[in-house]
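Just one protein chain is left out here, and the rest sit where they should.
For chain A:
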Amino acid sequence: MNDLWKKITRLSIRSLSIIGLSKNAGKTTVCHALVQELKDHLRLGLVSIGVDGEERDHWSGLPKPPIYVSTGNIVATANTLFDQQAGNWEVLCHTGIHSILGEIYLAKAKQDTYIKLAGIPTLSGIQKVLSQMDRWGVDLVLVDGAYDRRVSASPGVTDASVLVVGASMGHSLQKIAAKVEETLHLFRLPACEDEKVHLFMQKAIEENCLYAKSSERWKALSYSSLLPMTQSEISSLSKYEGLIVSGALTDHNLRALLQKSPHLHIYVPDATHLFVSLATLRQFYRSGGKINVLKSINLLFLAINPVSPDGFSFNHEELKERLTPICSPLPIVNLVRE
């Protein structure tokens, strides 16, 4: 962790998303630790993605914590939140993006403080904020990704990600290990380097349709995505050699494809488009199928939090030991202990 800033600089990482694998995984603590680790070396920006805004988390009922901000950090949050501590901020610009709590502004902290981050509801909003942060000289933006908004880990949004695994995910080590394994498998899917596939993925996105390959030729299909297709329509896709899906690929879709034991090679833009379980995926592989992403996700480390807000906790060493073979060589860090 001590040399994290060097790694970030070396890899030219300009934005880093913090992804929780469950509610109350401990993202805020990770964010706090990252600010402390990096503040003396990099000009930091902080932003949150999601449709939040309530005082309390609607799922756990716990108060939403403010985020620690160090002097000179640039924060994107709602105007009303800056106004509540008027003396602490230098307002830099407005964004035209609206959150539940008001319009999102960018401001620089005049002293160390804590502030709540109002979630930016859209991907285009996050991209706009990232480019504005860049204009204001931010070296690295920490993107607090809301639970189930894995989209902020998309390589199209942030350059790298930190995965946060907390005891709040479940009281069984086995369950946690399985979830981590599944996520890591998807995040580590190999990136396809075939230029042709990249070209047709671009076309699929622009034309909003699926592309399929037969006899070495790619052609556009009349479907915009797998979502509106019936089971039998999806299973009929098994006749192709390749399939480019620019939208989501679900477990349901994959099971439909399995009905005709395909030798299909599926391409998705990145792992955030995959909503599939490891079990189905393994079955798909066994039947001869393959899945590739076009861009892989750059995971920096896995942060573990053995304590759940409901009072339950794992033994820190035991949790780490259980996850090490699954994660290796990805570093596992307990930011509270290390």
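Methods note: contacts are C-beta pairs under 8 Å (C-beta built on N, C-alpha and C of every residue); 3 or more make two chains touch, one makes a residue touch a chain; residues count from 1.
To be clear about the criterion, contacts and distances are computed from a predicted model.
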Matching the hidden chain's UniProt record against "Carbohydrate ABC transporter permease", "Anti-sigma-W factor RsiW", "DNA mismatch repair proteins mutS family domain-containing protein" or "CU044_5270 family protein" returns "DNA mismatch repair proteins mutS family domain-containing protein"
Among the options A:W5, A:F82, A:F200 or A:Y267, the absent chain makes contact with A:F82
Across the whole complex, the chain not displayed is touched by chain A residues 32-33, 36-37, 79, 82-83, 86-87, 89-94, 103, 105, 108, 110-111, 306-307, 311-316, 335-338
